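My questions all concern the structure below.
Only one protein chain is missing; all other protein chains are in place.
Order as written gives the chain letters A, B and C; numbering starts at 1 within each chain.
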Amino acid sequence: MDLNLTEADQAFRQEVIEFLNAELPADISRRVHADLPVSKEDTEFWHAVLHKRGWLTYNWPKSFGGVGWSPVQQFIFEEECAAAGAPRILPFGLKMLAPVLMAFGSKEQQEQWLPRMCDGTDWWCQGYSEPGSGSDLASLKTTAVKQVDHYVINGQKTWTTLGQYANMIFCLVRTDSDCKPQAGISFILVDLATPGIEMRPIRTLDGGQEVNEVFFTDVRVPVANLVGEENKGWNYAKYLLAHERNGIANVGISGQKLARLKRLSLTQKRGGKPLADDPLFAARLARLEIELRNLETTNLRVLDGFSKGAGPGPESSMLKIIGSELEQNFDDLTRRALGRQAQAHTPEVFEPGYNGPQVAPQDMANQSAAYFNKRKVSIYGGSNEIQKNIITKMILGL
Amino acid sequence: MDLNLTEADQAFRQEVIEFLNAELPADISRRVHADLPVSKEDTEFWHAVLHKRGWLTYNWPKSFGGVGWSPVQQFIFEEECAAAGAPRILPFGLKMLAPVLMAFGSKEQQEQWLPRMCDGTDWWCQGYSEPGSGSDLASLKTTAVKQVDHYVINGQKTWTTLGQYANMIFCLVRTDSDCKPQAGISFILVDLATPGIEMRPIRTLDGGQEVNEVFFTDVRVPVANLVGEENKGWNYAKYLLAHERNGIANVGISGQKLARLKRLSLTQKRGGKPLADDPLFAARLARLEIELRNLETTNLRVLDGFSKGAGPGPESSMLKIIGSELEQNFDDLTRRALGRQAQAHTPEVFEPGYNGPQVAPQDMANQSAAYFNKRKVSIYGGSNEIQKNIITKMILGL
Amino acid sequence: MDFQPTEERRMLADMIGKFIQNDYPLNARLAAGTSALGYCPEAYSTMAQLGLIGALFDEEVGGFGGSGFDIATVFTELGKGLVLEPLNDTALATGYILAQTDQLKLVEQIILGQKRVALGLIENGADYDWGAPETLARQSGAEWHVSGVKTCVKFAHGADAIIVSAQTPSAPGISLFLIEASTAGLAEHPFQTVDGGNACEITLHNTPAQLLGVEGAAYPLIDAAAARATLALCAEALGLMERIKDMTIDYMRTRKQFGSVLGKFQALQHRVAQMLLEIEQAKSAVINAANDLQAPSDERNRAISAAKYSIGRIGCAVAEEAIQLHGGIGMTWEYDLGHFAKRLVMIDHEWGDQDDHLMRFAQS
Partner (left out) sequence: MDFQPTEERRMLADMIGKFIQNDYPLNARLAAGTSALGYCPEAYSTMAQLGLIGALFDEEVGGFGGSGFDIATVFTELGKGLVLEPLNDTALATGYILAQTDQLKLVEQIILGQKRVALGLIENGADYDWGAPETLARQSGAEWHVSGVKTCVKFAHGADAIIVSAQTPSAPGISLFLIEASTAGLAEHPFQTVDGGNACEITLHNTPAQLLGVEGAAYPLIDAAAARATLALCAEALGLMERIKDMTIDYMRTRKQFGSVLGKFQALQHRVAQMLLEIEQAKSAVINAANDLQAPSDERNRAISAAKYSIGRIGCAVAEEAIQLHGGIGMTWEYDLGHFAKRLVMIDHEWGDQDDHLMRFAQS
């Protein structure tokens, strides 16, 4: 047992830092640090930069063009990207669909789709949830009926993140209703330009627009777009969820939020003294910092276990719960640190030529909206309640 | 709406204080304040004192010899008794069995048993729980089979508080097994001197002995001891629980614990300063004090509603949860205030002639044991989990 | 003791409830919240005509209420409707200050909804402390001139005047000054608030102003006004929580997952039960504060801090928990809950947050 970084890992960290220093534009970093939405162009730009360096697929197996980093190296990369304020790598294609295609897709599908998600040809989004099927995903009702060489899809998907930028969607659809719900689901790839698809924005409580509803009316999809076997889609979906390990704890992002909050606590003044000297605030901050230090090690322990062949267990669910709540707690404490300034909702301070009041420190101009927006992280990706069900189901074995 | 005491209530409070000053012996008060077990003799003595004054049955209806106090007066009485360190009035006869007898007992039963629980003839204990039936009380298995003019009881009861001092027990027993569990239960009074009864002590984790197991082997009980109708016992038990309102929030006891803890925080020193100046401790104490102030009003609001005819609702369960957790939190914070002294388990400091070390302040000599002992209050009387089931069942109506 | 609301207050509450139900649709509220003014002047005027502002003031100064329980009644009902219109800082708080400093004509206009007066106490938006303003007022002859910057002044845009706190060279304490909105040397910079509505940064540069009350003696006056405004916030939060409770119970009873309504899932049941009992405790805290509003200032402030702490802690917990219990739908703009939750959390950011009031209580 030894938590100290090897010299090789230290050198690797330096390499990542230098890369980020050289390649990441300051204006993008500034917006990411302020938790503002990242534009389509900025995301595509950053994907291209990473792709050029070969790091866009940093968590892919070497056989599919990955870089072969250890879990520790992957963690270092994520941590430094977060610290630098790099846009996150869009997970839908590269971290969610890709592993499914690698494990269950045909060789043709792999050759067709994997390169396109790397070179920016495709922007993928996810078609899992439905209005009546949130936590109870297996109850989904969108149907795909086979007609010779096409499936005809009818139904509705929702919570489709950044669907407004996407040209492709992977969906879970019902191909058999005469069986228990999980057994009749298939996994299919759909071109969003197909006639019969309508994408409508959902405005979220913070005023933002990052999720969508997708309506399917007699949408014809070639059978070649079915991944794996018909009616086996539930297995692929579970595989995807259980293997969504890297970064699930969001340690890098929380680490960046800790650093930002520590800086803030030195400049915000309460009663004439830095907020950092306020004992209740200091205690809150220390609790979060300790929780993060613990999570860093928990995360690496779990990743190490996976890399040594440990099967998907309750650990992924634990990381999801701890990581999401910790990230929310950082946003919560940051909001508290702002005092009355937290009331201000002034993302316009980032607009060129803005000359109105700057109520909160500039990188906090969107903080309260971000706090409300981040309530999502304990809901999406399988709500934390679902994760607790999974943990006890596995550990109690009932 | 007006929370201020009337002059009459203020005068009443003064009357209670004067009574306690005059009648409560200092050595009893000292032991009660230190959370030490109260002896059988001290309890009987105090019951007799209250009985002489007519206050032992302070929460009985006037028609049965109660004093006709308002909810506020009852609360004042409980608060002052707790503040003075009076032994608690044993609830099993006076607050649990008595209301059931008044509502469902025969005139003969009322005339026979009610006076005896007042004059000290009977010490009642409770036979509800069984080893296999804790939270799931209705699954109880102790049987009572009717044979002409007797019931023959076989089975086992447990968690019988202070059963070692009792001469009478009221029991829930199964008189019919061919129906849903709740429908076959009867409520019966048993003389503990009857052959076939064995009472065995259960030692608790704090080392104390206040609960017991009771074994029944062919115990013959006259049918006259059945309360109400056969197989209707579950209704009586529910009536008892829902009407166990006065004092369920333990506001008086928590108030006394707050006062004790405030005094302690002035004398305990940390880093050369009183513990009261430690910001994290001060915050913990303030949280509890505020919670208690809120609970005082919640409690009185609920009692007021009851006195105006509001039926038993989820409020009793809320008071039980908040009150029990708050009492535990006071014991918890008191333990924290002791620092290393909390390790000492030295109830012997109260023994005459003791001349060993007094590690903690004297009234704290039993505090850690009391902290562990008080974990029971969120378990007994229907665990807090059962109370939450009741609340949502009533409010969601599902 | 008496735990029943008076007949008058019950009628007042019913009347506000009906107004909200019939004439205060949430859509209009949301639109008004992002408008330039940040609220709907017609709705404000209607509320004044219905007597909602009058209920916040003593008969002596032209109102017909003014006790803690009157204030709590009005704002609890306003909270239930997520009412945006600025009846707190710019009417209740400033009206109280003006009444105590014999500006009865202006108080009358406030009660009638004809004028609004904003309250500028805060200079450092990171802090909740109003006790040591750096804004400076200087007297030359009979005239006062004020210079300084006030921030997070709620609904100052469109107000007829503003009351600001300042220090003066000649007296050690705080003084209060009344400044007409159109006065030369006053500049306002409005910004939006995340819960709907707006606030301003106000810069004062040698701005002519009228001294209110006695120079240097405003501390207890501001303290009493703050107690009223804080009580009103707590009551508003209680109203918000009552509605959030209803929405959550309704959702638990109707939303199905895994073949049952959510309310059948025990893990959720127990969390709902916890939420409900916490709201009961919050309600008691508001009652305690309303009851003690007339008490001596130490006792009053303890009750106010106990309530604001309770509301802050429980309010944030209820807001977050209700969203979590709703899942995705709770995150949407279309569903009412999120807007109630935003306001509920933002209440923790006015007049001192939970930690601030906890330590005030601990140190009192």
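Rule of thumb we're sticking to: a contact is a pair of C-beta atoms (placed from the backbone, for glycine too) under 8 Å apart; a residue touches a chain by one contact, two chains touch by 3 or more.
The structure presented is a predicted model; accordingly, all values stated were derived computationally and were not measured.
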For the chain that does not appear here, which of the shown chains does it touch in the whole complex? A, B, C
Please identify which residue in C:Tyr251, C:Phe265 or C:Tyr309 touches the non-displayed chain. C:Phe265
Check the options A:Cys179, A:Ala224 or A:Ile395 and report the residue that touches the missing chain. A:Ile395
Given B:Ala8, B:Leu205 or B:Ala259, the residue that touches the chain left out of view is B:Leu205
Identify the residues of subunit A touching the omitted chain, counting contacts across the whole complex. 1-6, 9, 72, 279, 282-283, 285-287, 289-291, 293-298, 300-301, 304-305, 314-315, 317-318, 321-322, 385, 387-389, 391-392, 395-398
In the complete complex, which positions of subunit B touch the hidden chain? 129, 132-136, 139, 158-159, 202-207, 268-272, 275, 278, 280-281, 284, 332, 335-346, 356-357, 359-360, 368-369, 371-372, 375-376, 378-380, 383-385, 388
Touching the unshown chain, subunit C contributes residues 265-267, 269-270
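Throughout what follows, only the chains that are shown with their structure count from here on.
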When the centre of a chain is set as the mean of its C-alpha atoms, what distance in Å lies between subunit B and subunit C? 42
Computed distance of Cα centres, subunit B from subunit A, in Å: 52
Can you list the subunit A residues in contact with two or more other chains? 280
Contacts with 2+ other chains: residues of subunit C: 355, 358-359
